[in-house]
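As you look at this complex, bear in mind that one protein chain is not there, while each of the others sits in place.
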Amino acid sequence: MGYVAVTGGQKAIEAANRLNQWYRIKDAEHSLETTEIAKQLRHLTDRVMSEGGLYAPEYAALAIKQAEGDLCEAAFLMRAYRSTLERNYESEVIDPGQMRVIRRISSAFKDIPGGQMLGPTMDYTHRLLNFALENENAQALKNLLKEQIPELNADQPLSFPKVAGLLREQGLLFPPKSSGVLFDITRDKLTFPAPRSAKLQILARGETGAMTALAYSSMRGHITNHPTIGELRVGYTELTIAYPLDSNESLCLGEIMLTEIETINAFERDDQGDVKLRLGYGLTFGQNETKAIAMAILEQGLETKGSIPSQDEEFVLLHVDSIEANGFVSHLKLPHYITFQSKLDVLRQTQKIAESEKKEMRKE
Amino acid sequence: MQAHLKQTYNYAFLDEGSKKEIRRTTLKAIAIPGYQVPFASREMPIGRGWGTGGLQLTLSLIGDQDCLKVIDQGNDDSVNAVSIKKLVQSCTKAEVTTDSERATIIQTRHRIPEVPIRSDQILVFQVPLPEPLRMVEAKERKTKQLHAEMDYSGIWLRLYEDIVKWGKISIGADYPALAHKRYIFAPSPIPRYDLPKLNHADGLFLFGAGREKKIYAIPPYTEIEPLAFDDYPFEVEHFEGCSCRLCGSSDTFLDELFDEKTGQKFYQCSDTGNCRKRQEKRHTP
Partner (left out) sequence: MTNAETFHHVHDTRKLYRHLLDSMARPGKINDISVLLHKVPETCPCSTGTYVLAQTLLDQQVSFYYYSQEINADDAEHAIEWTTGSRHTASHAADYLFIDTPPEIDEIDSIMQSVRIGTLTEPEKSATIALHVRKLSGADDLALPMVLRGPGINGWHILSADGMNSEWLRLRSERNREYPTGCDFILFDDDGRIAALPRTTRIERRDF
C-alpha cells in the first residue's frame, strides 16, 4: 500500500489559508469586534487566558476571533505570542487574602466571617435557553442594566479574611509543603519528582477538560478522597513589582482577576505524630471555577501517596497541557509514509520467515 | 478605550534569551553524544508535534548568510516543510533551497538526504519521541536512571523477544543505536536505510524534540552502532529489483506508490531534490 506524495505544497497551503479566511467571514454581516468578545464572552476569554498562561484579555479576545472560536487554537496563539515576549521582571508575591472579592463562598461552613457572597455565578440559574437573547438590541441592553443593577451597598467590605486563617488559628491545618525553590516551567525542563511550584504552575495553566476528567475520576472512584471546599473566592488582586532602582519600594502594574480555591481533605498524621488537615490548592486566571476546583483536587492527590491514575505525577503533569496534547494528537495528520514504508518492509520480511518456517514444518 | 496591541518579533522569531538557552544546551549536547539534554522549549507558531524542536534549533542557528532546506519524508514540497520554510523566511532573510548541496542548514522530518552531509553543513532532525527506552519503560524518571547507570538490559531483552517471536527484530524506522559506546539514542523515525549515514560522518547532526523538551547531538566522526546481535545483524529496508520511475536510480530510498489509472505499483525516490538533479543529469548530454 502506498501513499501518494504531496506536491504543489506551496500552492496548497496558500489555498488552504485563503479558504480558512473565507470560511471565517463568508456568512458574516459585520466583523466581530474584539471588545464584544472580551466583554460579552468573558468566560471564554478567561479560559483562553488561563490555558494560554498569559493574562491579557484583549489579546485573548483577538485570539478567539482569529481562531473562529476554537479554544485550543486560541490558547495556542496566546502561548506562541507569550513565547516571544521579553521577560524583564518577576512580580512580588500576591496575597489572595487581599483580594477585592466579587464572589466568595465556603461549602465547609454554613456561615463564615463576612458571609457567603454568591456574586456573579450561573450555579443557581435554570439551564433554560433564553430566546429573548436572540433579539437583544441596544435598548434592551439599557433596560436590562436599569433593572438589574444591584443596590449599591457602600458599607460592604471589599476584602475578607481567609477561611483557612481561622482553621490555622485553631491549630487544625498543616502548613503547605514547599520545596523552597521557585521553579519556572517555562525556563527549565521538568524532572521527576516534580517540585511543588512546578506542579502548581502546570495545573494552573492546564487544559480545563483534561483536568476536570482526571479530578472526576478520582472523586468517583475513591469516596475517601472527597474534599470539601473551604473557600472559593473570585476577585481582583494587585500586581506589583519591586521598583528597579530601590527594592524597598514597589510599583503597582494594575489588577488581575483570579479564582482561588482551598479545599479541605482528610486529616493526616505527619512525621512528628501531629494530626491535622491539609489544604488542596487551586488558582487560575480569570473566573474559571471548575478548573480551579479540579486543580485543588489533583494538587492534593499528587501530594499524597496513592496508586490511582490521578495520583501518578508523570501521568497527570505530562498530559494536561492543551498545547502539547493537541499538538501531538493532531500531528498524526502529518505524512508518516516513511515510517509506514519501513514497517511494511519488516512485515514482508517477517512474512517470508513465517512462510519458510511453514514449509519446513510441512516437509517433516 | 481599546488598548493598542503590541506586536514585535525578534530576528528569527525567538527572543535572545530563548536562543541563548538553546545554544548553551546544544553545546553541552555535542560534548555528550547521544545524551538527551533537557531544555525549556518555547512554544512556536506551529503545533507541538509538528516540528517545534527542530525549528527552535534552526532558529538558534540561522543567519542571513545561511541557505536553508526543509524536507518532510524527503520531500521539499510537503505542506509541513513548506510551512516551516515560510515561517523562517518571514522572520529572517536567509535563502531557501531544495538542493541539499547548496544548503548550509537542512531541517528534516524522518529522512537523511541521499547526498552525504558535508563538514560545512548541519542537519537538524525533528524528533517526536526522543526516548529510545520508552518502548520498555513508560516513566521518564526511570529512563533517566537507566541511561545514567547504562542499564540497557530492558531494550536488549525486547529485541531478543522480537527475534523469538518473529524471527527478526521488528523495529522499522526510529531504530535505536549506541553513540560513542555510551548512550542509546533514538535517531528519529528515519528508515533503517539512513541510520548508517550517522556513523563517522563529515557533518554535524542535531536533534530537537520540542514537546518532550530535549536536544541531543551526534558530532562528526562519532561511532554509531545500531543495536543488533552477532547472529542477527542490522538490516536495512529491501528494494531488490526496484528503481525510481522518474530518475532510474536503484541505490536510493524509494517511496511505494500506486498508479491512479492502472492500479499498478511503482517506486519513486523519497529524496525529491536529489531525484530532480538525477533526472536533469540524465537529460543533459
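In order of appearance the chains are A and B, and numbering begins at 1 in each one.
The definition used in the following text is that a contact is a pair of C-beta atoms (placed from the backbone, for glycine too) under 8 Å apart; a residue touches a chain by one contact, two chains touch by 3 or more.
Quick caveat: nothing in here was measured; it's all calculated off a predicted structure.
Touching the missing chain, out of B:Pro33, B:Gly51, B:Pro113 or B:Pro132, is residue B:Pro33. Across the entire complex, the residue among B:Arg182, B:Arg245 or B:Arg276 in touch with the chain not shown is B:Arg182. Note on the undisplayed chain: of the listed residues B:Lys86, B:Arg102, B:Lys144 or B:Arg158, the one touching it is B:Lys144.
Summarising the interface, chain B meets the missing chain with residues 10-11, 16-17, 19-21, 23-33, 35, 37-38, 60-61, 63, 119, 144-145, 147-149, 180, 182-183, 200, 204, 217, 219-223.
Quick note on the criterion: only the chains that are shown with their structure count from here on.
The touching residues of chain A, when paired with chain B in their complex, are 1-10, 12-13, 16, 34-35, 58-59, 62, 76, 79-80, 82-87, 186-193, 314, 318, 323-324, 326-331, 334-339, 341-346, 348-350, 353-354, 357. If you check the complex, the residues on chain B that touch chain A are 2-3, 5, 8-10, 13-15, 17-18, 21, 38-45, 47-50, 52, 72-83, 86, 109-111, 128, 138-141, 144, 166-168, 170-174, 189-192, 211, 213-214, 235, 237-238, 253, 255-258, 265, 268, 270, 272.
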